[in-house]
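Comments concern the structure below.
A single protein chain has been removed from this complex, and every other one stays in its place.
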Amino acid sequence: MSVTSSTPKHRELGLTDAELDLIVEKLGREPNEVELAMFSLMWSEHCAYKHSKRLLRSLPTEGPHVVMGPGENAGAVDVGGGLAVAFKVESHNHPSAVEPFQGAATGVGGILRDVFAVGARPIAILDSLRFGELSSARTRYLLERAVAGIGHYGNSIGVATVGGEVYFEAAYEQNCLVNAMCLGIAEQERLIRSAAVGPGNVLVLFGALTGRDGIGGASVLASAELTEEDAAKRPTVQIGDPFAEKKLLECSLELLELGLLVSLQDLGAAGLTSSASEMASKGGLGLDLDVARVPLREGGMEPFEIMVSESQERMLCVVEPERVAEVIAVCAKWETTATAIGEITDTGHLRVRNGEEVVGDMPVEALVDDCPLYDLAPEPPSRPLYPAPEALLDPGADLRDTLLTLIGSANLAARRPLFQQYDWLVGSRTVRRPDEADAAVLALPDGSALAVSIDGNGRRVACDPRRGAAEAVYECAANVACAGGEPLGLTNCLNFGNPEKPHVAWQLTEAVAGLAEACAAMNAPVVGGNVSLYNEAPDGPILPTPVVGIVGRLPDAARAGRAGWAREGDAIALVGELRPSLAGSELVKLRGEAPAGPLPELDPAGIRAAHDAVRDGVRAGAIVSAHDIAEGGLAVALAECCALSGLGARLEGAGEGDEALFGEAPGRAFVVSGEREALADIPGARVIGAVGGDRLSVGGFEITVDELRAARDGGLAAAFA
Amino acid sequence: MRWGVVRFPGSCDEVDALLACERAGEAELLWHGDRGLRGVDAVVIPGGFSYGDYLRVGAIARFSPVMESVITFAREGGLVLGICNGFQVLCEAGLLPGALLPNTGLRFLCGQVELEVCRTDSPFTGACPEGGTLSIPVKHTTGRYHAPAGLDSGQILLRYAPGHNPNGSEQDVAGVTNRAGNVFGLMPHPEHAVDPLIGGSADGLTIFESVRAHVGDLVHA
Partner (left out) sequence: MRARVLIRPKKGILDPQGQAVERALPALGFAGVSHVHVGRLVELAVEDPSRLPEMCERLLANPLIEDYEIVEDELVEGATAPGDARPEVESRPQDAGWTPRGGNPQ
């Protein structure tokens, strides 16, 4: 994406000639420098969703628990007792590929702000990461630094990181994915929206000073493909300051508790431009702001730089004029700068002044709503998109060696080397931490709890975007069910390649259709999310990676499920119809095969019945351990239950051969344990073995629990040596 | 008894500490910018990143107004418990011997550790099992204890059990007192081990109960 000096300014900023013509038409004149910069950001893919907005309208967004749906900084669901949980997942892929530590850290900072911008106190972070193969030095560098960045921000601000997932595939070598999800808790009546209200009210900017961080980030980094020259883009990456954010968080919540704010909005991508125009747009109003009043970190900043700066840790609020002094005083208590920079008007225009001089004047509608939306031109790929990976498993390997190799592979090995770098304790709510259950469980004040999980499986989506994306929803819901939770709402992050390419458009269109079907089937409305497109390197797109996060609730925290076996002598049962398939599985990957082939048909009613059976059994105490059968199939799920508990298992009715043992069927079926008589009452449960001994005996072979643990623990540890 | 839990702008575990203290008495938060301790019987300096800790852990916090009061309180024999960042702050303030350095592994580390109780005749460990162990989590990047020359081994109240030293601390020190025995700092987080439902262990509660028993004895003596 090299830019020559002869390139017209608007194209340099990512606008097409037709888009510029439309801007000229809307303004009735040529835009000046400030206006062009603002339009280029607001009309970028990152802000305007111009290639995905029409598709996203097909997702179900309504449900009995939804308190706040898409369109606000974060969505929120009712969790009972007058409380709501606000949550959202967001990507920070391109910044992390350029500078992984700061990219990942500011990704966490950004999603935290989204949550406290609606008035909720952040209580948990989960992350979904994708990197190239671990054999690559670049991957190990990105992994190490991104994990350190997530930990740096979350640990320092005092929000627990309670879960997440990470996978390694060559297709992410150039475009790693760093998606962060945050959830926060609030009294329902304290939730606040971002719409500007009341002409004459004052616009107050508070938080960190404004510098030249991330100038053009939204358009440059998030809306175009990355190339080899990206090291040169480093200056645009923002630097995170968790201490500043901690003060901003406490300050924002105190302002809300004192009832001092009319509306609140965080500053993220596209900085003041996006925040101010979104607030005005949602309120159907206008606003005037003065860039000369914005407190700056460095001198000599141009008005357009102030308007587009992506300096972190800033918020914008609307305040009644007589309360401005109180707002500034609360901010001072938290050592946070607060400045009145403008006021709400009824003009429907966003007017930017620099002191006395008007330097920009645009209809809010033109900035926010008039960006052209593009229809995709989807077409299934005519040839395979992804090359075959390197074979890591000897074709003649027996089942025993196959299982040991699988459970020690980068994608399946124990995640402890990552999550031990995160504070999962702070807040005194974490009932189930990573590796204890399929979902994180967080206690609520009334004795109930939240179950939260984040999931995605790019290889299965590459095989069949529609079914693969639906499987991601089912698998995530399965994790929540294993903890005893019922889904209340869902957030998603759609990570795809360049949507202007027909095969990527097809992946995206099919995947959204699959998500819509599965969300409807599971009664999991989408309350918010994020789209990250153009994740593409010269040798092709990333695997299509819709990541979903589900928040569920269980009535009794003390009854939260666990993944590992609980007791010697318990029976082991299979719940749900497994229908294993080797397409896109970990096994065929280790054998050196590209993701391909049809995925089995999905049976939403049957899947839902299996989830209900497991959830009810966990809640009743009949099921004492529950684990979903996902990557690596039944044998890996069994091995994980052994490794987590230290107890062996003997299986008789588990089937034999590759497909039965290692075939995958995400979200459909579960391995559970409990007393034999208790399991007999679980609908659809079929006893296949018993817990006990020091080894796993399945499919005609045996492995000791110690061997399983050694293999599983060693897989990622080397990367963090 | 009444506990005071200091709150700096970058404190993270102050609410957790407050909840733990409330299991062993009454408790309130003490704002870093205020002087005076409102007559509390014991002070907790909680974990977190007090003032961002960009210069050096705990270095700025020790100069805060509330810490002036804490230093006076400690010199007069008041009970002060510093957890993690609070331990670092107390070392920087000169109330405890030694200093805390980056973990030998250089990474933040969160996990459960076993601690050996070295003595139970202190106000902070009186309720702990004699010669027993406690299972309490650690979470820090800068927890490697550096002992000053001449540290009296009697000042060491808690040691990491063999194989559990997470950070390279000298002599496996997990927690030390001052010579007078009224100021105690430790890297592990007893406030995160007070409820078996959350974290799987309630061993940390014994630290808070020890203090309550000690204060109760003083009142009744």
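A and B are the chain letters, set down in written order, and residue numbers restart from 1 in every chain.
Here, a residue touches a chain if its C-beta (ideal position, glycine included) is under 8 Å from a C-beta of that chain, and two chains touch if they have at least 3 such contacts.
None of these values were measured; they are calculated from a predicted model.
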Shown chains that the omitted chain touches within the full complex: B
Hidden partner chain, touching residue among B:L29, B:I71 or B:L101: B:L101
Residues of chain B (touch criterion as defined above) contacting the omitted chain: 55-56, 59-60, 63, 92, 98-99, 101-106, 144, 146, 148, 168
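We adopt the following convention: only the chains that are shown with their structure count from here on.
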Distance from chain B to chain A - Cα centre to Cα centre, in angstrom: 36
Chain B-facing residues of chain A, complex: 148, 151-152, 155-158, 241-244, 246-247, 250, 333-335, 419-431, 443, 557-558, 720
For the chain B and chain A complex, residues of the former touching the latter: 9-13, 15-16, 19, 33, 48-49, 51-54, 107-111, 137, 139, 141, 189, 191-192, 195, 197-199
